[in-house]
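Take a look at this one; I'll ask things after.
And then chain A:
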Amino acid sequence: MALLDIKGLKTHFTTDAGVLQAVDGVDISINRGETLCVVGESGCGKTVTAMSILKLIAMPPGKIVEGEIIFEGRDLVPLSSHQLDDIRAKEIGFIFQEPMTSLNPVLTIGEQIAESLRRHEAVTKKQALERTIDMLKLVQIPNAAGRVHHYPHQFSGGMRQRVMIAMALACRPKLVIADEPTTALDVTIQAQILDLLQDMKERFGMAVMLITHAMGVVAETAQRVVVMYAGKVVEEAPVDELFGNPGHPYTKGLIRSIPRIDLDAEHKTRLEAIGGSVPILINPPPGCRFAPRCKYAMSICTEKEPRLREIAPGHRMACHLGDAS
Partner candidate 1 sequence: MSQYILRRLMIAIPSLLGISLVLFVVLALAPGDPFSELATNPNVPPEVQAALRAKFGLDDPIYLRYLHWLAAMAQGDWGFSFVSRVDVDTLILQRLPTTLYVVGSSQLLALLIAIPVGVYAATRPYSIFDQLANTFAFIGFSLPTFFTGILFILVFSVKLDWLPFVYTEVPGSGIKWAIEMIRQAIMPVMVLGLFQAASMTRFVRSAMLDVIRLDYVTTARAKGLGQAKVIVKHVMRNAMIPVVTLIALQMPAVFGGAIVTEQIFRIPGIGSLLISSILANDTPVVMAVTFVFACLVVLFNLIADVLYGWLDPRISFR
Partner candidate 2 sequence: MFDNNLRGMIDDVKDGRMDRRAFVKRMIAVGLTAPMANQILAIGGVAMAQSPNPYKPTKRGGGGPLKLLWWQGPTLLNPHFATGTKDQDGSRLFYEPLASWDVDGHLNPILAAEIPSIQNGGLTADAKTVVWKLKPGVKWHDGKPFTADDVVFNWEYASDPATAAVSSGTYSNMTVEKVDDLTVRIKFKDPTPFWANAFVGAYGCIIPKHLFAEYKGSKSREAPNNLKPVGTSPYKFVEFKPGDLIRGEINNDYHMPNRPYFDTIEMKGGGDAVSAARAVIQTGEYDFAWNIQVEDEVLLRLEKGGKGKTLYAVGGDIEFIAINFTDPNTEVDGERSSMKTKHPILSDPAVRKALALLVDRESVKKAIYGRAGRTTANYLNGPEEFVSKNTKWEFSVEKASALLDQAGWKPGADGIREKDGKKLKLLYQTSINGPRQKTQAIVKQACQKAGIDVELKSVVASVFFSSDVANPDTYSKFYADIEMFQIPMTQPDPALHMRRYLSRNVATKENKWQGQNFPRWVNKDFDAAIDAADTETDPIKRADLYIKCNDLMWQDTVVIPVMHRLAVEACSNTVRPALSGWANQTDNLQDWYREA
């Protein structure tokens, strides 16, 4: 039984211009200890999906209109924010994208980590401090004991992201959702953070849902991949299957847009970009939302919405292309 199973999740936002269907029927599931990558262009609803799990989106204007989020057999959607508090950080940890603004500027990093421990585990102040220092060492922050009382503005971007990771993992959650943890960092730090996440995963055996728009990061870390476009899941497969045998035209487009440094000069081809831009998710047209940008678009694509169906063991795709055969 999957650790987390999201079924038909719909999260809409009421705005002036109408109801924005940011997430429109998403099915994602994660097993224990698995690293799942959710990939897609920005604005495809991947962050809203993640935030909906722990109801971190502001309601109003946001609202979960439909669907279930089953975590260890328990549906989180009907729970109140107060009931969710026992799960937040204890069962499901969150790592945010923007380290510069995600830490409280007027509290020491030690305090911000210790408070999560004190909230969820019966620990004294002293024990909380010791475990905080251990966590900081774990995430390779130099002179952890000394710097535990420093303030966020005294740390670099990379260091702050390590603090965020320490904070998210402090209570040994079963699942960690990392919302583009490396986007704001430069490449060298990016690799260190991803390695760190990998070490943590092996050490604590937790599941990781990594949200990113960089196919390179997916290739390197994911065991299974979910591709989202315009509020829906368009393809889901194990990482090798996805890169080896991509089904959905959008996934193919994404893979072709990765710059290849492993090919030598002659085999390099011009990078292919997917034309057009992400559609407006306010009363979107019927049929497949990728149709306007899809090279293989057929008339059916603009009438009927394709359903997810299995095209290989563990490999599902929502596209009419396979219908004919």
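The set was built so that all candidates are chains of the complex that A comes from, given by their letters.
In this text, contacts are C-beta pairs under 8 Å (C-beta built on N, C-alpha and C of every residue); 3 or more make two chains touch, one makes a residue touch a chain; residues count from 1.
Note that this is a predicted model, so its numbers are computed, not measured.
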- Message: Which option touches chain A in the complex, given 1 or 2? Just the number is fine.
- Response: 1
- Message: With touch defined as at the start, can you tell me which chain A residues reach candidate 1 in the complex?
- Response: 54, 56, 81-82, 84-90, 94, 96, 98, 101-107, 115-116, 119-120, 151, 153, 164, 167
